[in-house]
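Take a look at this one; I'll ask things after.
All protein chains of the complex are present and in place, except for one that has been dropped.
A, B, C, D, E, F and G label the chains in the order they appear, each numbered from 1.
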Amino acid sequence: GFATVDTHRALRVGMPEVIFAQGKTAAQVAAIARKLDGHGPLLVTRLDPDKAAPARRAVKGAIYDPVSRTLRKGRMALPTRGPVAVCCAGTSDVPACEEAAVTLEVMGVEAVKVYDVGVAGIHRVLARRGDLDRCRAVIVAAGMEGALPSVVGGLVGRPVIGLPTSVGYGASFSGLTPLLAMLNSCSPNVTVVNIDNGFGAGFVAGLIARG
Amino acid sequence: GFATVDTHRALRVGMPEVIFAQGKTAAQVAAIARKLDGHGPLLVTRLDPDKAAPARRAVKGAIYDPVSRTLRKGRMALPTRGPVAVCCAGTSDVPACEEAAVTLEVMGVEAVKVYDVGVAGIHRVLARRGDLDRCRAVIVAAGMEGALPSVVGGLVGRPVIGLPTSVGYGASFSGLTPLLAMLNSCSPNVTVVNIDNGFGAGFVAGLIARG
Amino acid sequence: GFATVDTHRALRVGMPEVIFAQGKTAAQVAAIARKLDGHGPLLVTRLDPDKAAPARRAVKGAIYDPVSRTLRKGRMALPTRGPVAVCCAGTSDVPACEEAAVTLEVMGVEAVKVYDVGVAGIHRVLARRGDLDRCRAVIVAAGMEGALPSVVGGLVGRPVIGLPTSVGYGASFSGLTPLLAMLNSCSPNVTVVNIDNGFGAGFVAGLIARG
Amino acid sequence: GFATVDTHRALRVGMPEVIFAQGKTAAQVAAIARKLDGHGPLLVTRLDPDKAAPARRAVKGAIYDPVSRTLRKGRMALPTRGPVAVCCAGTSDVPACEEAAVTLEVMGVEAVKVYDVGVAGIHRVLARRGDLDRCRAVIVAAGMEGALPSVVGGLVGRPVIGLPTSVGYGASFSGLTPLLAMLNSCSPNVTVVNIDNGFGAGFVAGLIARG
Amino acid sequence: GFATVDTHRALRVGMPEVIFAQGKTAAQVAAIARKLDGHGPLLVTRLDPDKAAPARRAVKGAIYDPVSRTLRKGRMALPTRGPVAVCCAGTSDVPACEEAAVTLEVMGVEAVKVYDVGVAGIHRVLARRGDLDRCRAVIVAAGMEGALPSVVGGLVGRPVIGLPTSVGYGASFSGLTPLLAMLNSCSPNVTVVNIDNGFGAGFVAGLIARG
Amino acid sequence: GFATVDTHRALRVGMPEVIFAQGKTAAQVAAIARKLDGHGPLLVTRLDPDKAAPARRAVKGAIYDPVSRTLRKGRMALPTRGPVAVCCAGTSDVPACEEAAVTLEVMGVEAVKVYDVGVAGIHRVLARRGDLDRCRAVIVAAGMEGALPSVVGGLVGRPVIGLPTSVGYGASFSGLTPLLAMLNSCSPNVTVVNIDNGFGAGFVAGLIARG
Amino acid sequence: GFATVDTHRALRVGMPEVIFAQGKTAAQVAAIARKLDGHGPLLVTRLDPDKAAPARRAVKGAIYDPVSRTLRKGRMALPTRGPVAVCCAGTSDVPACEEAAVTLEVMGVEAVKVYDVGVAGIHRVLARRGDLDRCRAVIVAAGMEGALPSVVGGLVGRPVIGLPTSVGYGASFSGLTPLLAMLNSCSPNVTVVNIDNGFGAGFVAGLIARG
Partner (left out) sequence: GFATVDTHRALRVGMPEVIFAQGKTAAQVAAIARKLDGHGPLLVTRLDPDKAAPARRAVKGAIYDPVSRTLRKGRMALPTRGPVAVCCAGTSDVPACEEAAVTLEVMGVEAVKVYDVGVAGIHRVLARRGDLDRCRAVIVAAGMEGALPSVVGGLVGRPVIGLPTSVGYGASFSGLTPLLAMLNSCSPNVTVVNIDNGFGAGFVAGLIARG
């Protein structure tokens, strides 16, 4: 009744519908998940640990991960041109990165994790240039002042997807500050997704890596 | 004196330094252009018609285009995997699109123009699906409510780069409204660049198309 | 004591006073509802399930609906010129739509529901053009980027009432983004009500349908 | 070249395309006006006096009005159910009202003008209740605190279209304050259009009056 | 230790120090209240019912009022020139008004209450003109669009203190909208205090009434 | 035609209508001034020097002052209870103060000027306490951080009217910062008017001084 | 795994890594604290009382302070040139001040506390000039209108670090108002840190005092 499943979506845009669990009850998530099961890989995002059980029971073989707050099953088998790097400035940005990494995994794209390499200790990201250089796209998550995408953008010749996070306090305004910073990056290879939107960042990076 | 040319930039990020003329005098632009001439293709953006002459004289063979407000010379010869579509909602968004198209041209990537296909007459963009489908990435410029990237994002299985423009008045707040709209797109293949940043949109799309 | 009932309101503006339960105690709502009962149809909005019982007991024959969070009794018997369409972009917008639909019902106007037809799958709303065309006004609820009213506005020759919802996260800023988007619609038949104001949207659409 | 005229627009949404002259050159406006001439009534908005001459010459019989900054020719001959009232709080809001009134005229709907009846002298609007009561819809323009639509909304049983204007200074923030005020009106028959959007207000009111 | 009581305050600014309980523990409030007791009248504001008991026990004869969330004891005995009116638009604004009224009472100034006279039913405030006319100052509380101070300001030749409240939802932005509206009032006798600052409104009105 | 003069205004609110010249042509100002001349004292505000001549010729005996940008003639002869102090933080705030002082003069109230006493040299305002103490109300203009009203509010037992000015740059946001600061004053005798609204500040202070 | 300890930090920037406990679990904090223990002084900030126990057990000799919400152990033994003053406007600003004071203590710098000296009673801060004058830098915390740093800045010839706090309500917007006020200070020796960032204020002041 309440939801019309968009069954041709995978054909049209390269990925089956993904369930956004925030604002839905555990029962609603389970019902939609059951309906989508068997029509390609399954991905549920923003699924809190205390709401995951019904969907898990509904979909045999599904894997729940509490850090990324995702439930997934299966992966797409399209050819890819190389891995995607997923970087973050601080440890608090890890959940957003993991949401992106799980999305890449479901798309069949390898994720290279480069975590806790914030700009206040610039040697850390410079030490990982090799990892960055072999990737087709780079996702860079950051809260607070959101400076890391600009630095990474100046190191690589690939698209960089800035992923602002709500990590911070006071004048970070729940992620507004890193969002604005990334939009104004002096590295022109940076594009930006919504605050905490790890799924969107992973999805676009996956499309780029697929070719 | 005042500017340090970053000579290894093309090697590092795939494009020589581009001159942003806004806030510089005609003489400064000409001086920097002369210095960069001969070290790969040249691109100057945000160059107003009344400031273009000195740079034009300084760089033999440079082409000035008043709509995109660009001066360019040469193009990169890297292999590409296909064209990039450049769409816009209304006729006032054309200059931003042309800045993107010129950037693509300098990168050696073909631009497919799909103009004046705003959502208030949705049949117009639907009629151009063939053009969209053959592209490796799609740039979508829009001012006012910034709805077009979401619609295009639902039609194609490629990365869509939302390019908000300052076209509009009142509560469009000089492009803030389309910027926010694109960041909240329900089509997850949409990433966003700064308001009126046609160059950035073109550059990222070009990187994607190059592969 | 604390509230002066505006008894001539129905004569003056075509609808008896409606009780906004948010910020009132269950007892206060019940007391006002009892006072208004018998002076025309009754409508209480924003009434949470756990606060509904006293008012329900106070007003014999009242119907409580947990999705729209409304309590209602009776309907106005004024002539109408046709139905009103109530559309929404995603399933999370349904509660706001249902608040509008219940308001229409109390006004004696038929509501045609066109749900889950968001712009990321534009074929869904195009498939419902027949439903839209037979209506005197169209309410369009959307959160996130708020693009649907512009698309619907380009399909119909009737007033479209944009109903922004607080559905979304990050840069949707609790509904600010769809609100701004709808105010900047390139379809000039769109007017806008406050975020999540399903009642207001339903009321104005009902006035239009009445003639 | 640069503009695709939407020729079926009048059939689809009840009004031929209207030319928004802001941001276009005098020559561009004249060219589009000439193209539209003869395909139903013509309306150009936001046309400054010093840019009007070419369009005026291009379209024989067109009337230019400097207060509303409009150029028009002809009117639609659809049946209407009654007039529309156009109110304003202060004399500085008159241009926005006149844009609305000219739009109504082109749609073939009578406009009843109720000007300079701001809330600081509430007797003025109360004295005009007869004029308001005979209308099918009421447009209420106001800058500064934007209070007038709420007062008018409490007097009439018809849709009220709040038209916030950029009149004011300081904390009116170019019309943001009256816009927000109107969106939060305690009169539920008020819907809102963009700041200074007299055309949109007139167009929706005209659709309501047509029936 | 942590607080330096400003003992000369009553002499300097006409009122002893008032305790703002928000953000203080029940024990802290009681300790400060005990220290101030006996040095003139006592007033504690923003004291939630569940935090009131200790202070009540500490100050013999203190009266706690849960609507205004105040604790008070005694009143100043300075001569006054007349009463102050306290008006509000809706029933949800009553707590802010009562905070103002209690403040006036402690200052020894009579408060004339004119409640639930919002602008959507303008006859209600017009019916109370006699009450307004005999006052030396008028406090007007309103949430949502904050229009009432402008209307009252046009009726009286006395200072009007606009008291914006956080009553509303969506685009009222927790009282920002009525605050901005009141600052832009077209009635020039309106000045404004902070959102929900009933104490400040009452205090200034009391100073005016004292002469 | 375009303006309805509110002739009973002086009786109702204690001051004849005042002409706000901003946004009006020199001819319009002169026409309204001529109409009001002879019906009590005349005051025109926001009248730029290059627009003043026609109104000056129209009203015999009118005085134009370029600092306050006012034109005035006559003064009211109502009894007053004492003077009003007009303070400012810096020399750039003088025009707003002079607008207030001229308003007071037209109301027949003495203005005591206490200029250039900003908080960065706190000894300056302390040295003027005698002047402040003999006044019935105090107007305090400040741009930048808007701190002066709080300091003055702690020195006097009279109403303080905070007058934020647009003096400053960067994060003063055209007066938003001092406006917000004054609204949050820890001195509870401070109320606030709109940015640069010297007239409103003067008018309210005049009403208080009149009694 | 999840955190890379930056071991050379003390050498590079003069202070070992400080643990920001907000958003981390009690176990995570304890784990990081154990790892850092023994590599110089230890400081944990934003550690709520109910989360402190595990870290306290993990680090022998650590001192937990509930007002500043810090856990600390040891202090640096670098030479300093004098003390740092820590001032606050109201009692609610004390926690932010104590966070700064504890930071100074860990850096081996003496903190001179000057509390509850807000501008509404300006004599209080003037009475403490001797304390201010002997310091190398002054930290000034304030919520609400944030005026105190400007006053202090005009009294001393040393750097003043403005520390805006989230103390206040309504238009203080969680500390935005004092932040903006301090950025616009008319005392040019004022620089500003993030809202409630007592640690940052203390750290910079400590660097200045060290020389």
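Keep this in mind: contacts are C-beta pairs under 8 Å (C-beta built on N, C-alpha and C of every residue); 3 or more make two chains touch, one makes a residue touch a chain.
All values derive from a computational prediction rather than experimental measurement.
Student: What shown chains does the left-out chain touch?
Tutor: Taking every chain of the complex into account, the missing one touches A, B, F, G.
Student: Quick one: which of A:97, A:155, A:193 or A:207 touches the chain that's been left out?
Tutor: The missing chain is touched by A:155.
Student: Which one touches the absent chain: G:24, G:56, G:128 or G:158?
Tutor: In the complete complex, the chain left out is touched by residue G:158.
Student: Among the options G:91, G:174 or G:189, which residue touches the chain absent from this view?
Tutor: Of the listed residues, the one touching the omitted chain is G:189.
Student: For subunit G, which residues reach the chain that was dropped from this view?
Tutor: The missing chain touches subunit G at positions 12-15, 18, 81, 153-159, 161, 179, 183-184, 187-194, 199-200, 203-204, 207-208, 211.
Student: Of the residues in subunit F, which ones touch the absent chain?
Tutor: 91-92, 94, 115-117, 121, 124, 167, 169-172
Student: Considering the whole complex rather than only what is displayed, give the residues of subunit A touching the chain that is not shown.
Tutor: 89-90, 118-122, 126, 144-147, 150-151, 153-155, 168, 170-173, 176-178, 180-187
In this section, only the chains that are shown with their structure count from here on.
Student: If you walk from chain to touching chain, how few steps can bring you from subunit C to subunit E?
Tutor: Graph distance in the chain contact network comes out at 1.
Student: Only C-alpha atoms count here: how many degrees separate subunit A from subunit G in terms of the superposing rotation, rounded to the nearest 5?
Tutor: 90
Student: Identify the chain pair with more contacting C-beta pairs: D-E or A-B.
Tutor: It is D-E, judged by the count of C-beta pairs in contact.
Student: Please tell me the distance, in whole Å, between the geometric centres of subunit E and subunit G computed from their C-alpha atoms.
Tutor: Subunit E and subunit G have C-alpha centres separated by 35 Å.
Student: Measuring centre to centre with CA averages, how many angstrom lie between subunit D and subunit G?
Tutor: Result: the chain centres lie 56 Å from each other.
Student: Centroid of subunit C to centroid of subunit G, CA atoms only: how many Å?
Tutor: Roughly 50 Å separates the two chain centres.
Student: Multi-chain contacts only, two chains or more: what residues does subunit B have there?
Tutor: 121, 153-155, 170-172, 183-184, 187
Student: Drawing the touching chains as a network, do you get a line, a ring, a star, a complete graph or other?
Tutor: Contact pattern: none of line, ring, star or complete.
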